[in-house]
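With one protein chain removed, the remaining protein chains of the complex are shown where they sit.
== chain A ==
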Amino acid sequence: MFNFEKEFLSDLNKEVKTGTTVMAVTFKGGVIIAADSRTSSGSYAVNRVTDKLTPVHDQIYCLRSGSAADTQIISSYVSYYTNMFSIEEGSKPTVKKAAHMFREFLYQNKQYLHAAIICAGWDPIEGGSVYSLPLGGSIVKQPFATGGSGSTYLYGYCDMNFKENMTEEEAEKFVTYGITEAIARDGGSGGIVRKAIIDKNGVRRKTVYGNKLKKFWEK
């Protein structure tokens, strides 16, 4: 029996997910975060120029993967609380504090959420830090982290190419090539590469457009 809705409109009824690739890497002096720009609803790209680099505080960003709605609301909660606390305390929050707030939301509401977050930034106490908060609501501090559907294609690449205390140029190349490769291999990732470099001077945002992405082995 032909079902019009099932055949033609099914994609539009699917939950909007950020089938994604995101990366965060510490380098000497700060962190670099990078992401692709595709938001998909089934096989329809709802937004091909999404900005997944979400600011939480002045020098703390988060990378969102999983349900777009879930991750957006949680990051705005954490942003609210970090701002309130920094006014109350008179000093900027550390990345650790913001990451632990994410953890509290993700863990306590794990039944309802489908959200994974990477919280990265710079603070004067730890310098650049990256915290990974996967699906269940655990928290782990790492020198670098990857997330999203495209990250599965990057485990080998990252393990072989990551070095501690890279320079900013080396780290930038590391993430750009990584996202490029994931975009090439993962259907859920695509578009452009958005980057942000966070160090003691603040945040610098950069973009690499599709036609400038390096082509790796391609026939």
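Descriptive notes on the structure:
What we mean here is this: a residue touches a chain if its C-beta (ideal position, glycine included) is under 8 Å from a C-beta of that chain, and two chains touch if they have at least 3 such contacts; residues count from 1.
The rule we apply is simple: contacts and distances are computed from a predicted model.
Missing from the rendering is one chain, named in UniProt as "Proteasome subunit alpha type" (options: "WD repeat-containing protein 54 isoform X4", "Nucleoporin NUP42", "tRNA modification GTPase mnmE" or "Proteasome subunit alpha type").
When the whole complex is considered, the residue among A:51, A:89 or A:126 that touches the unshown chain is A:89.
Only one residue from A:28, A:48 or A:100 touches the chain missing from this view: A:100. Hidden from this view is one chain, which touches chain A at 81, 85, 88-90, 93-94, 96-97, 100-101, 104.
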